[in-house]
Every structure is written in C-alpha cells, then in structure tokens.
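Only one protein chain is missing from this complex, and each of the others stays in its spot.
Just so it is clear, A and B label the chains in written order, and each chain counts residues from 1 on its own.
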Amino acid sequence: MKELIIGGARSGKSALAEQFAQESGLEVVYLATATAEDKEMAERIRLHQERRAENWSLVEEPFHLAEALRANADDDRVLLIDCLTLWTTNLLLNEDPGLFQKERDALLACLPELPGRQIFVSNEVGMGIVPLGELNRRFQDEAGWLNQAMAVRCDRVILTVAGLPHYLKGAST
Amino acid sequence: MKELIIGGARSGKSALAEQFAQESGLEVVYLATATAEDKEMAERIRLHQERRAENWSLVEEPFHLAEALRANADDDRVLLIDCLTLWTTNLLLNEDPGLFQKERDALLACLPELPGRQIFVSNEVGMGIVPLGELNRRFQDEAGWLNQAMAVRCDRVILTVAGLPHYLKGAST
Partner (left out) sequence: MKELIIGGARSGKSALAEQFAQESGLEVVYLATATAEDKEMAERIRLHQERRAENWSLVEEPFHLAEALRANADDDRVLLIDCLTLWTTNLLLNEDPGLFQKERDALLACLPELPGRQIFVSNEVGMGIVPLGELNRRFQDEAGWLNQAMAVRCDRVILTVAGLPHYLKGAST
C-alpha cells in the first residue's frame, strides 16, 4: 500500500505518518530527504529521531530517492519518506539542472514495483500568494505537480490540518 | 448550474474544470482572463489550449467579465472561466482605481440571470503568511472576499488538493 500525507508547515503530517508506521507493527525504515548541513534542519532531524522508537532505522538520501526506495522496500517493511517537498528543493537547487526531472521520473516509474508499504510525506505550498522570484514559482509549480502525480499513484491520500487528518482518497481504516 | 472550483497553485483545479466541461456534452466556451503579455503566462495559455478539445472556443477577457458572461452564456453552453484570481489581479493593477469594485459588482449582479452552465476557477491565496506590501494584502483580501461571495451564489463549490476534489457545497454527482 502507498499512502501520501500532505499538509502545511506544522500541520502534524510527519507525526501522523510516524503514527501509521508505528501502528503497522512492521519494521520501519525512516527515509529522510533532509541533509544535516543546515543547523535549523539538523535540529528538526534530532527532534524527529527523538520521537522515533529505537527499533526504527534511518536512511538519509537527499537526491536519489528511487534508488533508495528500491534498495529498502520489502514485504515486511514500512518505508516512511519525509519529505518529498524538501527532496524537490534539494534537486531544484542542485548544480545539474536536469537532475530534478530525471529523479522525479525515476520516482514515479519505480512506484508500481515496490513491495511492502510506503508512506510519503509532502507539503502543500500553493495556497498562499504566488511568490516573487522565478525559482520560488518553479518550486511551487513542481511541488504541486508532484503532489498531483503522487496522489494518482497512491491508494490513500490525506490532508492534515492542525494535526487532524482529512481523507481525500481512500477510506479511514 | 454555477460551480466554483477553488484550489492552490498547481492543485489541479483547471484540469478538473476542463473535465467537467468535457463531460457535460455541451458546447464549451473557454473564457480566459489571462493576457498574453507575460511570457510565462503565454506559455500557460498554450498548455491550456493543447489540453482542450478542438471543438472548444476561446474568448479572452482580462477585465469586463460580466459583459463577456452575458454575451456568451446560453442554455446549451458551458462557460469555463479561468480564473477569477487572475482577473482580480488584472483589475487591481489597472490604472482606474475604481475598476475592480465596479467589475466585481457587475459580476455578482449578472450571475442570477445567466442561462446555461458556468464553471468558475479560482485560487485559494490566504493560507500562507500574510504578505508584505499594501497591494499584496489588498489582493489577498479581495481574492478571499470574492471567493466567499461567489461560493454563496454557486450551487456547487469544490476545493482541489493534489488533483483530488473535496466537495465543500453541493453533492458529488
């Protein structure tokens, strides 16, 4: 099963994903797309790790997500991918201008073949004023298009608001 | 029937409106509020046109929406208006400071008299940080107020998130 949890900043999307992973009873691999370069980001990763149970394992992969998914997906595992929006940022800021499209296509292509369960976390970033700057607009466009492409391919899609889940696709279990 | 489809940037709102128009089996008039001045905007218009079936016709009207609605509405037609938010921007940036209010009032007044079906597309722009600058705040205010005024007058209101429709008013057909 593939799930997509979308939400604004501080909407509780990661906590919900972690709750689903925990409740599955399966082995959990946390696939972080953050790099620890940024001090603010490092602190967020530390908070994530504190919240995780000790039997979870961590894989950090800021760029090659499809490769990491193929390497880690398994019938008895939940992969928690947090998050697609940061991964999009990493790729758009990369010196190789074609990397985003290549990696995005690889992600979408690998999904049908993955065994086990995957929970993808992603941000909604399109409900404010259209931002200044070509890169910001490109980011907003790509993040929104990626959410659409993922939603088509996932069995369940949830929007989180104030920590509360709203099911956009697939029933509440 | 009047419908309002609201969504963030790249949330799939235009594609949903086009799907509804196509499925109606009626003649479709696409009423574009974009001007082709802006290169980025011209590209978006081109993409819109590619997605449209050949039997659709196009009317471009960046300012006088009520007039265009009256001239084109018909019992056997769907008008697809894409989008109200860009139209709001066009009017607020116009040299005539009273044009927005005049045209908005004309839009709201003409709605009850229009024959046939209309599908309005609009952006949600109020769920980010309140933007800097008086014009940005005015835009955010007017866009939000217009969405409220339209929602009261429409039979069906849908919020799109990641390409998925959520019915805020009126049942799913």
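As a convention for this text, a contact is a pair of C-beta atoms (placed from the backbone, for glycine too) under 8 Å apart; a residue touches a chain by one contact, two chains touch by 3 or more.
Here the structure is a predicted model, which means the values were calculated and not measured.
When the omitted chain is restored, the residue from A:F20, A:W87, A:F100 or A:F139 that touches it is A:F139. Listed residues B:L65, B:V121 or B:L159: the one in touch with the omitted chain is B:L159. Looking at B:S24, B:N94 or B:Q140, the residue that reaches the missing chain in the full complex is B:Q140. Taking the complete complex into account, residues 4, 6, 8, 124-130, 137, 140-141, 143-145, 147-148, 150-152, 157, 159, 166, 168-169 of chain B touch the chain not shown.
Where chain A meets the omitted chain, the residues involved are 7-12, 40, 124-129, 131, 136, 139-140, 161-164, 166.
Keep this in mind: only the chains that are shown with their structure count from here on.
Put simply, chain A has to spin 120° for its C-alpha atoms to lie on chain B, with the angle rounded to a multiple of 5. Rounded to whole angstrom units, the spacing between the C-alpha centres of chain A and chain B is 31.
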